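Missing here: one protein chain of the complex. Every other protein chain is in place.
The block that comes next holds chain A.
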Amino acid sequence: MLQVNDLHVTVEGNEILKGLTLTINAGEVHAIMGPNGAGKSTLSAVIAGKDGYEVTQGTVTFEGKDVLEMEIEERAQAGLLLGFQYPVEIPGVKNIYLLKAALNAQRVARGEGEMPAPEFMKLVKEKLGYMKMDASFLQRAVNEGFSGGEKKRNEILQMLVLQPKLAMLDEIDSGLDIDAMKVVADGVNSLRAQDRAILLVTHYQRLLDYIVPDKVHVLVDGRIVKSGDAELAKQLEANGYEGIEESVA
């Protein structure tokens, strides 16, 4: 589904990713772990198309298409969706409108018609319930005045409504208490499907107690230095990244 091959990325002249290679197949959940500054967030930002990241070498393809050649919105329309570590407040744009406009933009891009309003409302209500969010959230401006936990839930709500093929979640666990983490994890787990993949970027292992990954990758200094299954995350928890760095060195 997603192929990242020998990806080199610089930010303001500094090389952050130094030859990252990663393959994610449909149906899989991958976790990328690593110390601060290793380039974890850079990977998802480049795939989502954020400004300021220069790809100097390598390729990113999604279902055979060159992602780096696609407009930001085309990536989302193709089914690539990023959940932000720091969700942005958008004053004046109501949550419900964002959901509706985004869903319909994607449907229209795929050649499907806009979803009729009653069907849309039914869908949103169901997903809201799943995320244990009150309907009043829909009428509030996107993330405006939301607590940290509410913002993260809202990111997952968007995922549940938009149903991406590949959901990339950047530090979705940061700033969550244990109850909120469970809700967020339940939401993410409900996305698991044969035709879908999930990429988790996280600093801590604790999220992976709730969302058990198929593959774990350790990212150090711009490269994946080790890959394994969920057990690898537990080793990291026990020994820290330094142990890995030493074993690789």
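Structure notes:
To be clear about the criterion, contacts are C-beta pairs under 8 Å (C-beta built on N, C-alpha and C of every residue); 3 or more make two chains touch, one makes a residue touch a chain; residues count from 1.
Methods note: contacts and distances are computed from a predicted model.
Between the names "ABC-type multidrug transport system ATPase component", "RNA polymerase sigma factor", "Fe-S cluster assembly protein SufD" or "3-oxoacyl-[acyl-carrier protein] reductase", the one given in UniProt for the chain missing from this structure view is "Fe-S cluster assembly protein SufD". Among A:V46, A:V60, A:L81 or A:L166, only A:L81 touches the chain left out of the display. In the complete complex, the hidden chain is touched by one of A:G13, A:G64 or A:P91, namely A:P91. Although one chain is hidden here, its contacts on chain A can still be listed: residues 48-51, 71-73, 75-77, 81-82, 84, 87-88, 90-94, 96-98, 100-102, 104-106, 109, 114, 117-118, 121, 125, 135, 138-139, 141, 158, 162.
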